[in-house]
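The complex is shown incomplete by one protein chain, all other protein chains being positioned as in the whole.
We call the chains A, B and C, going by the order they appear; numbering starts again at 1 in every chain.
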């Protein structure tokens, strides 16, 4: 919260930045844009370049046990898809705002908060959908890993479900993660997409935003939690645990 | 936010949980506790076990350039140390609360929020102190990696500093991280210890809580930002980047 | 985040507090409790006493224009009602925790956060339902007040709707309020029940949590916004404005 804000309009500064970016863009525009494409924008550096591509569902959404196709499709297209599209716009906005030294830091950070939020939304949704579509039966090695960390597999499940229950009626996520710094398997409560445990690889991700269940279950979050557990794709989780163990020993 | 809260006092439930834990503890108490120690507590499973050990500073806090020994020692002992000690208590509290099925989910999640917050504080502070104590000169490979991601090393530094400036006067962190899912190097704004980018390995971590600078600089956060940059231990950052690249190709 | 946390289990302390509270309760228990009631609890001071009574809807939920009775009833009973019931439990928990000087401050504040959140949920929901059930036509004096503050009535509506649109897909509220300190009519964005403008009397309150619309509209928040505007009870809003003006001149 810098006191040294620019008294001139930040908007004016951003408009100037836009002009500068356009000039810059012209200098770097490739000679030939693909036919039929929109006029080429500045090629942004990777840290600001957006990716508008949605990751397809790895399962048939018509075949989940107790979660409707309509719910899953709406969640994937509108909530996940909306964040994918917004994140592209956020990154572009950041690049333009950086092009002016007059953008006030408070305004820049307002957009960086959106960047953190949308990054969380995109990444966590991709983890979430990827760990759906299974039969809900954890394999022996996964059960052992969770039992070793939590006392028993049941103790792990109890905590994960309790966190989920407490998030009913609002926004948030439950994440089983491997903290690469403390080397612990833990369950984490998160209030929104912008929250997250430091230095942690997600292993099992559960969306508790109301858009994950209201369409099928109304306010009955507990029924969604049951349905989620029935459809966990544990093979994906096992592969993530295996990769986390490699990271831990790297 | 579950509507089905137990109308009985949550406290009563937790007291019962405490009793249960004590019984459990007795069953597992080793035959001989160290003389003079408090009665031995239950050996907690790893996901709930605390670690009260502070990670020592890897540099001599009397020898930083423009950051006082008093500031660094207070930050390390009181703010980082306070979170290390509190996290041990939080985990113990969670274990006791889980021992009762009657703990309301809202109360459990209140403590899980503290768990997320303190985990962030402990982990990020350890990253922070570990990337201090250097001469502030990034090596060629680091400069190249940042230049590749941000357009130029200067562009990276400009964004990192702008985020830091915008956080002056409050709480928060600036983190250069490698997002293992999107495979991008990015700078992230974080409002407090509980925020964090999903699936991301920290590479350079800067504390912007006011306890990081008020003692030396008062409200002049910009002077702290300059001092921080002069003391970055870039060798540590380079090693983290190298490890992140290994993770990326794993 | 106090470093001086009690190393003893906070739970033990809270259990002791519970015992103390029980003893205290006995001393103050009225001679005869209503037949069939649970054993009487301590009469709590007003700051900690809970009120489990839901405020009835002031309109017939079957007769809104474009918002289903099922949606309104679920919202009122489960989301509003859930917070009413939880707030009673939160207050009781706080009273018990205060009865012990050993409750760590971090744990106390975790519950105070829930207190802030649930207070917001209860109060804002009561404002929200009370400003539904009308015909959506603002009267002349209200239109003038909003026009004076925002340039025109349309300018006010545009901003209110834009904030609502931006909250689609998550949690939050839009509040037209009178700031008693700055004496301004303003629209406020709020991320969750715990957010709120300082020293402000709400005039028109709109719930943007997904439970306000998902059941009727799925992810189409824009359709809910239209429906909300059609059902605003502007007489209630006018009465609130009138009262705010009295406060302003008090």
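Points to keep in mind about this one:
As a working rule, a residue touches a chain if its C-beta (ideal position, glycine included) is under 8 Å from a C-beta of that chain, and two chains touch if they have at least 3 such contacts.
No experiment lies behind these values; they were computed from the predicted model shown.
For the omitted chain, the shown partners it touches in the full complex are A, B, C.
When the missing chain is restored to the complex, the residue among C:112, C:143 or C:223 that touches it is C:112. Across A:110, A:216 or A:235, the single residue that touches the chain missing here is A:110. The chain not displayed touches subunit B at residues 70, 74-75, 78-79, 82, 169-171, 191-192, 209-211, 214-215, 218-219.
Seen from subunit A, the chain kept out of the figure touches residues 1-3, 5-7, 9-12, 14-15, 17-19, 78-79, 81-83, 85-86, 89-90, 92-93, 96-97, 104, 106-107, 110-111, 113-114, 121. Contact between subunit C and the unshown chain involves residues 1-4, 45-48, 51, 98, 103-106, 108-109, 112-113, 115-116, 119-120, 122-124, 126-127, 148-151, 155-156, 158-159, 162-163, 165-170, 179-182, 184-191, 194-202, 219, 221-222, 243, 246-247, 250.
In this text, only the chains that are shown with their structure count from here on.
If you draw each protein chain as a dot and join the dots that touch, every dot ends up joined to every other dot. Put simply, subunit B has to spin 180° for its C-alpha atoms to lie on subunit C, with the angle rounded to a multiple of 5.
Look at where the CA atoms of subunit A average out and do the same for subunit B: the two points lie 21 Å apart.
Centre-to-centre, using mean CA coordinates, subunit B is 33 Å away from subunit C. Shared contact sites, meaning residues of subunit C that touch two or more other chains, fall at 78-79, 82.
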